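The block that comes next holds subunit A.
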Amino acid sequence: MTDAELIAKLQADLGGRIEIDNPGPRRLFLKIAAPDLVPVVTRLRDAFGVVFLSTISGLDLGATFEIIYHFSTPTQDLNVRTEVPREAPRVASITPLIPGAILYEREIQDMFGIVVEGIPDGRPLLLPDDWPAGQFPLRKDWHYDRPVEVIPGGES
Partner candidate 1 sequence: MAVLRTLLYLLVYPGLLFLFVYGTFSEWYDRKVYARLQNRMGPTHTGRFGLLQPVADFFKLMAKEDVVPDAADKGLFNALPAFGLAVVATSGLLLPVWNFSLAAPGWTSFSGDIIVMLYLLSLPTLVLFLAAWSSTNLFSTIGGARVLTMLFGYEVPLFLAVLSPAVLAGSWRLAEIAAFYQQRPALLLVNVLGFLVALVAVQAKLERTPFDIPHAETEIVGGTFTEYSGKKLALFRLTTDIEMVVASGLLATVFLGGFPGGALLGFASFVIKTLFIIFLLSLIRALTSRIRIDQVVSFAWRVLAPLAVLQLLATILVKGFLS
Partner candidate 2 sequence: MRIAAFLPELLRHLFKKPATVDYPFKKIALPEDFRGTPYLQPELCIVCKACERDCPAEAIEITAVGEPAEKRFKMVIHNDRCIHCAQCVDVCPTTPKAMQMDSLFELAADDRHKLKKDWVYVRAVIKPKAAAPAAPAAPVAEPKA
């Protein structure tokens, strides 16, 4: 199934809800609105056999957060991207559809503060338990001051 055929089928099937662009061989980027996420992913999984989720990347674009779901099939690499406003970053969870997605959803929750509704277990993950609430490290406005390195012993 070459890229062109897949684009045609996707266009036919999902039509208005997605914009497709194909920057390179075997690379497809599908842009969809946030509410359409779960129906589109279900459709992809049932009709197009897209079952393998590589990872979910979060991006801080200033006014909005962008979330990219990197799916892959034996022939192509589909990347579904949605945007959520910065004030109310909420997105639906796709773990019921693809069990392996729980990891990555918890990461964007931790790192960007995006609330994933319906996540089976939303406990904090990577950050230490005493991490101050409301601090999301991968946001562009989060800065850390690098401590000055003090080398013990001897003249500096």
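Here is how the candidates were picked: all candidates are chains of the complex that A comes from, given by their letters.
Brief remarks on what is shown
Everything below uses one rule, namely that a residue touches a chain if its C-beta (ideal position, glycine included) is under 8 Å from a C-beta of that chain, and two chains touch if they have at least 3 such contacts; residues count from 1.
Please read these numbers as outputs of a predicted model, since none were measured by experiment.
Within this complex, subunit A is touched by candidate 2 out of 1 or 2.
Chain contact summary for the complex, subunit A toward candidate 2: residues 151-156.
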